[in-house]
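Omission of a single protein chain aside, the complex is shown with its protein chains in their original locations.
On to chain A.
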Amino acid sequence: MTIINVDNKDYEIKNNRNKKNLLEICLSFGIDIPYFCWHPILGSVGSCRQCIIKRYNNRDDTLGQIVIACTTSAIKKNEFITTKDPEGFSCRSKIIELMMTNHPHDCPVCEEGGQCHLQDMTVILKHNSRRYNFNKRTHKNQYLGPFINHEMNRCITCYRCIRFYKDYAGGKDLGVFGSSNNIYFGRLRNGRLENEFSGNLIEICPTGVFTDKQYSMHYARKWDLQYAPSICTGCSCGCNLNVGERYGKIRKIENRFNSKINHYFICDRGRFGYGYINSSNRNRIPFINNNPIKSIDLAIDYSIALLNTSNRVIGIGSPRASIESNFALCKLVGKQNFSNGIEKREVECLKINIDVLYKGALPFSSIIDIEDHDLIIILGEDITQISARIALAVRQAAQRGSFNIAQKYKIYEWDVKNINNENKHPIYIFTTNKTRLDAIAYETVICTKEEITKFGFAIANSIDHNSPKKKLNSFNNNNKKILLKLLKKLRCSKRPLIISGCSLKHSLVLKSAYNISRAFKFLGKKGSIILNSNDSNSVGVTMLGGKSLNWAIKKLIKNKADAVIILENNIYRRMKSSLVYNALKNKKIILIDYKKNTTIDKANVVLPAATIAEGNGTLINYEGRAQRFFKIYEPSYYRTGDLTKESWRWLHALTIAKKNSKLEWIHLNDVLKVCSKYHPAFNRILNLSQLKRNLARLPHRLSGRTAINSNIQIHEKKIHKDIYSTFTFSTKGYNSSEIAFAWYPGWNSPQAWNKFQKEIGVKLYAGNPGIRLINYCKKKKYLSYYKYVGFKKNKRWQIIPIYHLLGSEENSALTHSINKCTKKPYIKISKQDIKLLKVTPGSKIKAIVNNKEVNIIIKNTNNMRNGFIGFPFGIKGIPLEIFCMCFKIIIIK
């Protein structure tokens, strides 16, 4: 234990000697020391010199010594430091004076204003008059794409941006140029920042250099936004978000700290992909046979009439709708009629996912825990584009190879980033297409999904001969060499991790991944596994049970059912369209969705569902972690007549109307209480601390609530009361583990997260908000090895889905600016195949893909295998059904 005496007050820190620097330590005591270049994750570099404090040798020392807090550790048993002496204060305030010599002070027109770390620090340091009388240096700005503004004059040269972008996220296209005070942070030339995590620059940069372009297009100050805690629906990671709204439109998404998932960083899909919520293509009121209806009752009555006259109603749920909504549907149609809305092959994968979660040999790793692994094998999942946050953590795991050296030379963790890193932890990637992690991987093997499986089984078998056979001898020399090297590394590894997922929809890949993890266990390793899923609630809806989408379609085609309720699911994206078309023909269709999709014209009833912005709900991420999102605003408050409701409310209304019973479900927990009777695993969600106190959705500095509607009506509108959650639509309330916005008196920027953390950058006072539903149980007899199944010989051509962070996910792709970055339809084939097909790379060709005429650009690549046709997944113009193994492509040039 170390006693730190700050300004004559003793504080204790436990077991943290050497690990933390004085800046972090003081911040965790609640003592404000201004800083710029230090960041809880990026560590200390000591460039801004802002965090100067004074340190004494002992209690009797009166002179003391000026030290840089962020690069000084508490090394003695008793440390004496002060933040209050005049010399230290004068040093600090002169640093801010220097920073400001070239800063434009354009706060009134700066998007950062009101949430600006530089403003906060300037106020803390009481710098309020200028002695510098000369011209300021100016820069030209660049076009950095549709997401991020660039205003270089505001730069205070803290180097945080490139330390994040290049060193942390592996970006290549942002650099630092120039010297002296003519330092420029930008790209070689204008163009979109290409890294998947570019949006974090907005929060990393303590000034208004990098700001949110989407936000500035309909700008409001932070204090005028209404916030609620939310969960990203972009993929299965479940990153925590703060979503800000004004006038019924989402204005901005910020990162919400969760020490197990995203801590400070989210990907661009999550940050910018909210356009679908604001879209004009939303369902805001019910429709009956394509006619708008302004009454809930009418819509319900009509639906009930439909249901009552049908013989059998099938419910098709959705892997992106909340647990509550899916359960409500299941409850309405009955378990025997419920489909989870996922294609069969994917369901097979998800079932393995769940089995391994319950009974796997090794625990699932949370995202941040990935960083602690020292060897990672990735089988068939391009995590950089599918679940980008996982890939960011994998990148850190690789970088941590230098921790060993650091330990040897007693370099503190916050200082590790200072050593040039040549020692990387090994990453092995087996994939169908090159990925952005290849650059840091020891080895990337590009092969078919069947071959990936073979590799997986062979690795497991070479470790534990009891595991199903796939002998090393069946590989060619080169691959054998790779495998042998991998096995050697594996034997030295203390904590390996295996990552796979559903993206190839090939359950054998997941099985082989499990076998490897079980073999790790056989070696006695403390490793982990990750089986990734595709959607934000894939795991949740699979836990609920229910049959595959194929089953539902079959029943409908065979007329075994004559009515169907489709919940927040665009099933045309999941199955062959002719099948879906036939299935829905002449059926009674009730569609509960927030956006207009292909099914809508044929639907008899359309009920307007809430997105995560207008409703409450629970989502379960890939590792079985349940997390809640909260309503950000009440739609009818701004749009009179808006009848948007959470899907589960619509479904419950149908249920009680059908049974003529009373309203039972008011709160989320009312749904889950019933749900956990059938599915005990969900019980734990109820344990999520019941929040008794009211929590505020609006920052305490809100200035203009009373004026919000004054352009329409001068009378102040009554505040909407939220009876469904703990949040109020006002500035009054407390903060808890569910943090609506990062704000603290004097700390307006995202740096305010310090104030919510018990251990800076590591732990929130109230803990993380979510809960893992399935605990890895060590004692349980775990799943035995999966068997190896042979497969048919390959056809000449194989379709390879190529995933794109921007574009492959349905909802986020609807955002205007994401749309701008989405790839035009293309196909990727090998150089040889290009010759074979007599096409020219780079040329545009016309092709008929499953009866649809498509213009595609031909791309060639060295990394493509002969016989592979890479198609971008989910991109407009490329019919998704080609990924369902049924494709016919005719090139007509």
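Here are some notes:
To be clear about the criterion, contacts are C-beta pairs under 8 Å (C-beta built on N, C-alpha and C of every residue); 3 or more make two chains touch, one makes a residue touch a chain; residues count from 1.
Keep in mind that, in the parts below, contacts and distances are computed from a predicted model.
For the omitted chain of this complex, the UniProt record lists the protein as "NADH-quinone oxidoreductase subunit F", which is one of "Phenylacetate-CoA oxygenase subunit PaaI", "Molybdopterin synthase catalytic subunit", "NADH-quinone oxidoreductase subunit F" or "CO or xanthine dehydrogenase, Mo-binding subunit". Only one of A:I95, A:L174, A:L607 or A:I771 touches the chain withheld from this view, namely A:I95.
Among A:S279, A:N423 or A:S730, the one in contact with the hidden chain is A:N423.
Checked against the full complex, the candidates A:N57, A:N78, A:T138 or A:N181 give a single residue touching the omitted chain, namely A:N181. Residues 45-50, 52, 65-68, 71, 91, 94-95, 98-99, 101-102, 131-132, 134, 137, 156-157, 159, 176, 178-183, 402, 405, 409-411, 415, 418-423 of chain A touch the missing chain (whole complex, contact as defined above).
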